[in-house]
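Removed from the display is one protein chain of the complex; every other protein chain stays in position.
What follows is chain A.
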Amino acid sequence: MKKKLITLLGLTSLMIILSGCGLKQSGESITAVGSSALQPLVEAAGDRFTEEYPGKFINVQGGGSGTGLSQIQAGSVEIGNSDLYAEQKSGINAKHLVDHRVAVVGVAPVVNKKIPIKNLTLSQLAQIFSGDITNWQKLGGPDQKIVVINRAQGSGTRDTFERWVMKGRSTMQAQEQDSTGMVRQIVASTPGAISYMAFPYVDQTLRTLNIDGVTPTDKNVQTNKWQIWSYEHMYTNGKPEGLTAQFMKYILSDTIQDEIVGEMGYIPIKDMKVSRTLTGKVAAIK
């Protein structure tokens, strides 16, 4: 009996020692979890941060805006990344969360390259996604069925698009994809396909549409002429402290905002000529 106990104790202590090895990292680290749209930016900034301050690590994980917000609310991570205001997400109590807006990203409607249409009105676009217009012929295009591809419910990009395009109308049930990469691949290869994606993901395999004559460019987002955009939020639980505060300051510093943010297709916060509140009120920044 005694022997059994000793072996058991030995095993448990061995386990503890082994698991301790993983933590034996010199220096400190914080974890940022959430939005996959924001992930590449935070990763790049985190790498630069570690280069500059050796021994301080930023772990960045994806998982979606919902995950980011619920993890930061539960206090299990230091930073929660989100494409949405925390107030917009059901099940989140935004009271204790502090919002840090680190960048702006625009969302553009994209179509398969074989569709010769370049411009749509906002209401035409809304009618496509609500299922009222189902053929490109109606919009002056070829006789081709429209294939609508949505992002998954709760995706930040989808919420942004629905908020500023659908304006309360409901989107029809259509194909859904959980990543922008898949959307790009499918729109590029499916005749008559239409979807939407954040500017950094747009490439030459598909075509963006102008809305009411406005082209989806960073410049138009900065002045709110292009209305479909959203802030990229990094939430902290309460006022950031220590390494978290240092990193938040670093990501908002000119080095990161000028070099990395723009390079990766996001729009630096300080380049914005307007600001927009949670309720959608737009005000010019002096």
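Going forward, contacts are C-beta pairs under 8 Å (C-beta built on N, C-alpha and C of every residue); 3 or more make two chains touch, one makes a residue touch a chain; residues count from 1.
Definition applied: contacts and distances are computed from a predicted model.
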Candidate names "4Fe-4S dicluster domain-containing protein", "Carbon-monoxide dehydrogenase small subunit", "FAD-dependent oxidoreductase" or "Phosphate transport system permease protein"; UniProt protein name, chain not shown: "Phosphate transport system permease protein"
Among A:141, A:154 or A:200, the residue in touch with the chain that has been omitted: A:154
Residue of A:66, A:240 or A:268 in touch with the missing chain, whole complex considered: A:66
Options A:139, A:174 or A:264, residue touching the unrepresented chain: A:174
For chain A, residues in touch with the removed chain: 3-4, 7-8, 11, 36, 62-67, 69-70, 73-74, 89-92, 147, 152-155, 170, 173-178, 182, 185-186, 189-193
